[in-house]
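The other protein chains are all here in position, but one chain of the complex has been omitted.
So, subunit A:
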Amino acid sequence: MASLIGSAVRRKEDPRLLTGNGCFTDDIKLTGMVHAAFLRSPHAHARIIRVDTEKARSLPGVTAVFTGLDLAGKMKAVPAMWFLPGCDLKPKDRPALATDKVRYAGEAVAVVIAENRYVARDALDLIEVDYEVLPAVVSQELAMQDDAALLHDDVPNNLALLWKAGEIPDEVFADAEVVVKQRLYNQRVIPSPMETRGAVAQYNPGSGEMTLWCTSQNPHIHRLIYADVLGIPETKLRIIAPDVGGGFGAKIATYTEEAVVACIAREIQKPVKWVEERKEHFMATSHGRDEVLEVELAGTKDGRITALRVTNTANLGAYLSTFGAGCPTIDFGLMVTGAYAIPQAAVVTYGVYTNTTPTDAYRGAGKPEATYQIERAIDLFADKIGMDPVEVRRINLVPNDAFPYNSAMGVTYDSGDYQKALDKALEIFDYEAFREEQKEQRQKGKYLGVGFSTYVELCGFGPSAVAGAIGFQGGVWENSTVRVHPGGTVTVFTGTSPHGQGTATTFCQIVAEKLGVPLSDVELVSGDTQSVSMGWGTYGSRATAVGGAAVSLATDRVIEKARKIAAHELETTVDQIEFIAGQFTVKGDLSRSRTIQQIARSANYAWNLPEGVEPALEGQSFFDPSNFVYPFGTHICVVEVDEGTGEVEIKRYIAVDDVGRVINPLLAEGQVHGGIAQGVGQALWEGAVYTEQGQLQSGTFMDYTMPKARFFPPIESAFTETLSPVNPLGAKGIGETGTTAAPPAVVNAVMDALKPFGVAALDMPLTPEKVWRAIRSGRDKE
């Protein structure tokens, strides 16, 4: 029988989702449930003079209206959970509801509770708020200037943090043979999972227990933070992430609305539901990226990179979000040298408060920005020394014999074969033929371009001691219990919390394969703090590398125990027992055997257990990885730019990814496709646009371009498999490869296509207008 690990089985979660029997947060309906709607500030920066809720309160169907003052003393502000040391961090918590001042357009100032969502919305219109509008500041660079408006009185220059890692003397750049300097803007994007945020809270006044269903990627983190915010012990606060309709980082953060809904459910002793509208999602759910990157690369004329220095001026938005301090510093900074053996590197990050929606992790969180600057810089370097961009990459890629590789930024890349992934991608592509065609087509006035991205990223954070050293207020280990029931079926518990990844399939594949039981006999439980003892959730491509490893180890414990029972029943010693495909057999005597199901029954009945073996058949593992994992690969993008309209068409997209052990190739490829669509989205179409006054202009799907099916050709995806030594599966993590690799591959391709026009650099998104203007001004120069 073929191994289940590595097999493209259909997903276990699909039948319910395909038939409309999923249960998303908005699908939950409780007896007596009322509905919440938030009144949000229309101003980016204003003092709140007066909030009058009288008329709203008297509207028939309205249960209650709360302002920030009404909630004072009932709940705390919501804090961040990443307090990076050594950077003079000035964390600013999100107030439950704004009381004295609003700091971004969309910040909540009041909440209506009503019998249904229509009435709740009606009542919002009846609340009167007097604001004294203050000057707003949107750009992080302007916000740091001395005359800029201050968001928080005790944060001079709006500077929330200043982080430095590494130092390179100026002489290194002054004496270098070649220096490339470029300013790049990695623009603000809006995660936009198709399910917005939402929460349903139910409080039991008798027991004091609170159940909060919410759209969470990490219910245990939500419990940890909200327990303190709400003053409810963890024993009495149950967080359930039901089916969650995508997250992409946006559902990691602990926001205020979910906690407010719980707080009010306790106040009014009725279940309360809140479902974010899409236009609220645009304003009130964390945004991603928004980093101004100034990169300086030194090298030799023959293509060696000798030093890299990067300054990142990052827009944190109005408050410090959950992982907000970590994304532009640790997540970004540690990976600036990318897949290249660059001997010296240094990073400076400014984290700045502005009158915008707080920023936090978005699929990749810091790594896409790091990859973007190095992959763009390499192309600029190649241009400057007149060398092929593939050749420059080849010269500088970390060689195979250097692993585990200690980078200049002080991290250790676990394993890799970077040239192999590059070779495989080039083989699929046929580079030489393309350059020929490019030349021919240019004669005909058709502008083709190719872009490369030989990326590496860091995922599966660990060990927890490192998390502590970098100020993350939590652990990064993962937990799993594997429970074999008396009848032989298996329940697997995980502290990761899937929201589209297919974990209910992949984790069950691991267990079914190891135990030798049918996949249909194994079920996964996740996303409920009452069922799963502890865990840290799904983000940072950690689910398989850390959570899957815990599942694998917990299964090993089950087998270990079962082996003892089998040996006892078969009247032999443990070392005489072989376990293959669900059968415990005495070595050399096939007639003496027990199935895992038989042992499950024996273990659970406990009529005849060996000395010292406790009843039941269950294993638990708490896996704390020894290091991060480093997936890598090569993406190649081919574009055609329309000279007349500036439109960019993706002609081919080749992705060779190495994510270590692949548990399910079908699901792995799905992750690759989705990530690439989002990465190409950032490169070409997506971008949050604010007015100078802090109004979000790209605040609906009419104004914010989401990638559509017709924007893409079929993606050509392939894998190489270099196992990670960091976990027992050898897995590396896959969720963020596309958003990390794609933006520079696409932008490099467009810049390559635009070479005949002498266009040097353009910032994402490369909209037709931007490209058309660049072509025109390039031509004007001629």
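Details
Following the convention adopted for this analysis, contacts are C-beta pairs under 8 Å (C-beta built on N, C-alpha and C of every residue); 3 or more make two chains touch, one makes a residue touch a chain; residues count from 1.
What we mean here is this: contacts and distances are computed from a predicted model.
Think of the chain that is not pictured: of "Sarcosine oxidase subunit delta", "Nitrite reductase (NADH) large subunit", "Carbon monoxide dehydrogenase" or "Putative DNA modification/repair radical SAM protein", UniProt labels it "Carbon monoxide dehydrogenase".
For the chain left out of this panel, the touching residue among A:47, A:181 or A:278 is A:278. Residue-wise, the contact with the chain that is not shown comes from A:673, picked out of A:55, A:74 or A:673. Think of the hidden chain as still there; on subunit A it touches residues 10-11, 13-15, 17-24, 26-27, 29, 60, 116-118, 192-196, 243-246, 248, 275, 277-279, 499-502, 666-667, 669-670, 672-678, 700-702, 706-710, 712, 714-715, 738.
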